[in-house]
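Quick one: the structure is below, questions incoming.
Just one protein chain is left out here, and the rest sit where they should.
And now, chain A:
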Amino acid sequence: MWIASKSPKLGVAVYNWKGDVRSGLPLEIGETVQILEENGGWYRGFSTTNRSAWGIFPACVVSIRPCTVKGSGATAIAELKDDPLVREIASVLRDWARLWKKLYVERETYRFSAVAKVMRELLSGRRALLAGTLTQDQTRALRLKLVAKLDWGNR
């Protein structure tokens, strides 16, 4: 029986799934899904990139991540409970990735490689923040550096 999740959850796909069942929601690894209903080994929800396409998927292809929820029921919005800077970097990187491909096609060679370099720095800095192995001093320094990179890119 399908029951509503006590509170909506967020999960990240850890495998690709074709969605080959009735009402299936195909998933790609790395895709974030919001889960609203559960039934045994199955979840029902939508990908955070397209909130209007609901579907079901096996619980075993996603890994649940801590999240914060605004609102309730079918219209609730769940967000990953990551550090704000970590989330900011993720969202910036997604935007930049689109622009970066445009720079490639337009043969803006210099800016293309400059942006790629900063993106890689942001990726590894973000990873270091998430790994949690840095001291407070190092974390503070890294944050400043990453914020400066973000500012550079957004100019």
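What we mean here is this: a residue touches a chain if its C-beta (ideal position, glycine included) is under 8 Å from a C-beta of that chain, and two chains touch if they have at least 3 such contacts; residues count from 1.
The definition used in the following text is that contacts and distances are computed from a predicted model.
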Record lookup, UniProt, unshown chain, options "Large ribosomal subunit protein uL29m", "Protein SEH1", "ELMO domain-containing protein" or "B-like cyclin" -> protein name "ELMO domain-containing protein"
Among the options A:K70, A:R111 or A:R127, the absent chain makes contact with A:R127
Missing-chain contacts on chain A, rising order, are 1-4, 12-17, 21-23, 28-32, 36-37, 39-42, 44, 53-56, 58-61, 63, 65, 73-74, 80, 90, 93-94, 97, 100-101, 104-107, 116, 119, 123, 126-127, 130-138
